[in-house]
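On to chain A.
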Amino acid sequence: METAVFIVAAIITVLSAFGVILAKNPVHSVLMLMATLFAIAVLFVAQDAHFLAAVQIIVYAGAIVVLFLFVVMLLGVDLAENLRVEPIGGQRPLAIGATVATAVLTILLIIVAASDSSKPESGDLAGITQETGNTGVANLGRVIFTDYVWAFEIIAALLTIGVIGAVLLTRRAKQQEVEEEVVEKEGGQL
Partner candidate 1 sequence: MTTLNWGSISSMLVLFGTAILVVTVASLIKSSKKDLLVQVMTALGGLGGLAAVIIYWHRVSSDGAKLSFADTVRIDHLALFIIGVISSIVFLSALTLKSFFAREKLFRAVTTEIYVLILLSATGGAIMASANDLIVLFMGLEVLSLAAYILAASNIRKAQSQESGMKYFVIGAFASGFFLYGIALIYGATGSTKLAQISQKLVSGAFVDDGFLLGGIALFLVGLLFKVSAVPFHVWTPDVYEGAPSPFVAFMSSAVKVAGFVALIRVLGGALIESAADWQPIIYAVSIASMAVGTLAALVQTNVKRILAYSSIAHAGYILIGIQAATKDGFAASLWYLAIYAMLAFASFSIVAAREGAISGNSINDPNHIDNYRGLASKQPFLAVIFAILLLAQAGVPPTSGFYAKFSVISAVVDARSYPLAIVAMIIAVAAAFIYIRLLIVMFFTPADSSLLGGATMSKTAFSKTTSKTMSPITQLDASENSDATFDKWKKLGANKLNLAVLTLAAAFTIAMGVYPAPLLELAQSAAQSLV
Partner candidate 2 sequence: MNQFLDDFGLSIMVFVPLITGLIIMLIPRAKEELIKQLALGSSLATLGWAILLTVRFDIDNASTLQFVVDTDWITAIGSRYIMGIDGLALPLILLTTLIVPLCIIYSFNHWPEPANPKSFLTLILILETGMLGTFVAQDLILFFVFFEVVLLPMYFMIGVWGGQNRRYASLKFFLYTLFGSALMLISFLALYFLADGTAAGLDVVNTFDMRALSDGATGAIARTSQLWIFAGMFLGFGVKVPIFPFHTWLPDAHTEAPTVGSVILAAVLLKLGTYGFVRIAIPILPEAASAWAPVIGVLAVIGIIYGALGCLAQKDLKRLIAFSSVAHMGFVMLGIATLTNIGITAAVFGMVAHGLITGMLFFLAGSIKERYHTLDMSKLGGLLTDAPRMGWVVAFCAMASLGLPGLAGFWGEFPVILASYSPAAILSESMFRTFMVIAAVGTVLAAGYLLWMLQKAAFGTAGGGSVDLTPGATPHNGDGDDHLPKANTAIKDTTKREWIAWAPLLVLILGLGVYPRLVHEVVEPATEKSLEINVGNIKYDCLELSPSSATDCFNEIRNRNG
């Protein structure tokens, strides 16, 4: 059963990932990305990593991809598309197909989840044992703040770099400021 879920989800992941880079319309590209992320979430569920699956969907699909969409829209996809012409031929049959596929996937997921409840929880990260019988989320929290606390702290540095880099790369000087400094520097010591 797990194998079947894997195969279906993996195919969707790979195909939609190709879609991301092949699509000509940025909006399609973003939607494809969303499909990729969803399919990965399914893979996570199949591995009993429910929390990760949830995070995947909430953070990526819910926040990041939406941000992407905002950016894409704001940058102006004002291509004055003719709404009467269907952008993709056979969109309707495709939509039906997609609905069916989603339904199948959902059923698969339910079956997997149901079959899992019988066996002990095996979704542990980094091989830590489940001495307390806590749920996955609690375990994750514990692992992050014990074994991987250092890696977790390092993320702070990563985020700092992200912020500083964004500022550095996007900032444009006011013309006046530049001239001022140049004058100052050439006049002063070098």
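Candidate entries met the following condition: all candidates are chains of the complex that A comes from, given by their letters.
One rule holds in what follows: a residue touches a chain if its C-beta (ideal position, glycine included) is under 8 Å from a C-beta of that chain, and two chains touch if they have at least 3 such contacts; residues count from 1.
Every value quoted in this text rests on a predicted model; they were computed, and no experiment measured them.
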item: Direct contact with chain A in this complex, candidates 1 or 2; value: 1
item: Residues of chain A defined as touching candidate 1 within the complex; value: 126-127, 146-151, 154-155, 157-158, 160-162, 164-165, 167-169, 171-173, 177-178, 181-182, 184-186, 190
